[in-house]
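Below: one structure in structure tokens.
Only one protein chain is missing; all other protein chains are in place.
The block that comes next holds subunit A.
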Amino acid sequence: MLRNLARPAIRTAQRRCASTTTPITSEIPLTNLELRWKTLSAQEQGSLAKHLEQIQAGDWTKMTLEQKKAAYWVAFGPHGARTPLTGPNHGLKVAAGTAGVLAAATALFLWIRSKGSEKPTTTTKEWQEASNEYARANKINPITGISSENYKGDGFIHLTKN
């Protein structure tokens, strides 16, 4: 009878032993996994994931915060397919690049304008009147245009407002 009583106790004790002696000892420490994950080889990453799987098979309430963090980070951390498409300060970089391109375009525009003269010579009143005289002297457009009889129009004079 004593043996019968003792047997289940032994069994549970054995089971306890088995679960506590499962490889909790890890070759790779779990601290700062976020920073070190990239430096690990694929094999080390695999063995680490396996190790964490074994830990998760046990009681979750007995997992340390470090183990929980590592398990979560390996599964859903920003690495592999979950690497973010944009790095840090991405918005700032885009804004700076856009501002740079706009500044270059403005500088180019201003430089070209500074090299050019203010107005073409053909826009002056004198030039256009001389054009009219030349057209009449050479009888340009004699039927309906500037050299015709009773012509009322301005001919080549079309000054802009300034």
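By our rule, contacts are C-beta pairs under 8 Å (C-beta built on N, C-alpha and C of every residue); 3 or more make two chains touch, one makes a residue touch a chain; residues count from 1.
Assume contacts and distances are computed from a predicted model.
One chain of the complex is hidden; its UniProt record names it "Cytochrome c oxidase subunit 6, mitochondrial", one of "Bardet-Biedl syndrome 2 protein homolog", "Rab3 GTPase-activating protein catalytic subunit", "Cytochrome c oxidase subunit 6, mitochondrial" or "Ribosome biogenesis regulatory protein". Across the entire complex, the residue among A:40, A:63 or A:135 in touch with the chain not shown is A:63.
Only one of A:72, A:109 or A:134 touches the chain withheld from this view, namely A:72. Residues 53, 56-57, 59-63, 65, 68-69, 71-76 are the ones on subunit A that touch the missing chain.
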